[in-house]
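The structure under discussion appears below in the form of structure tokens.
Heads up, one of the protein chains got dropped from this complex, but the rest are sitting where they should.
Now for chain A:
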Amino acid sequence: MAQPLLSVSGVETYYGKIVALRGVDVEVNPGEIVTLIGANGAGKSTLMMTICGSPQARTGRILYDGTDITRMPTHEIMRLGIAQSPEGRRIFPRMTVLENLQMGAQLVAPEHFDSDLKRIYELFPRLKERASQRGGTLSGGEQQMLAIARALMGRPKLLLLDEPSLGLAPLIVKQIFEVIRELNKSEGLTVFLVEQNAFHALKLAHRAYVMVNGRITMSGTGAELLKRPEVRAAYLEGGAH
């Protein structure tokens, strides 16, 4: 296979003296949806943030598109074509939906803006209705759509999604995952998805990793992992809906 778009090798991350990641290896190939599942505190979000350079990895290497981004500051990493929809959505609550989307397009040449906005509104018609409303007045699902839409406005090659299903109704989760699948299929967008909602994430993903206590313990295709009894026992029993 071609060179992976993102390759994380032997990454260890510490919060002070506390180790959060103990030698993680993850690869994301162009055009793939890769998901990382795991329990609370396993280090999923830490890995996501380490990729973004905050905190930086103490050892190991992160390559993106052939560039070593391990020691780069966050804003420079994000300028290479990586976009992130952070955990907890983190939209700008007092700015309007449109302004939020403009913030996402900060680094993109202005001539793309109108066509990109139109495409986003097609993907998320709800955002068009709410364009002049404050971000903070949106419902949770709409805020999540806005967070993803804002990330997409940056025309990324790699989209990092940190728990997009957090606190959302199953129906909305389904809608959002549908949009991700659609983006991947029609535009070849590469997606790296961190999720607690293992069932949906595994169904969506081409490949998946399972993280326990800062280590990758299993990997395989989404369908494979869905069948594995230990995965079912740990993450799916009672959680499938």
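Heads up, the rule we're going with is that a contact is a pair of C-beta atoms (placed from the backbone, for glycine too) under 8 Å apart; a residue touches a chain by one contact, two chains touch by 3 or more; residues count from 1.
Note that contacts and distances are computed from a predicted model.
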Complex member absent from the view - protein name from UniProt, among "DsrE/DsrF/DrsH-like family protein", "NADH-quinone oxidoreductase subunit M", "Chemotaxis protein CheA" or "High-affinity branched-chain amino acid ABC transporter permease LivM": "High-affinity branched-chain amino acid ABC transporter permease LivM"
Selected from A:125, A:140 or A:188 as touching the chain missing from the view: A:125
Chain not shown: contacting residue from A:10, A:31, A:55 or A:86: A:86
Hidden-chain contact residue, picked from the options A:22, A:61 or A:134: A:134
Positions on chain A contacted by the hidden chain, ascending: 52, 54, 73-76, 78-79, 83-84, 86, 90-96, 98-99, 102-104, 106-107, 125-126, 128-134, 136-137, 150-151, 154
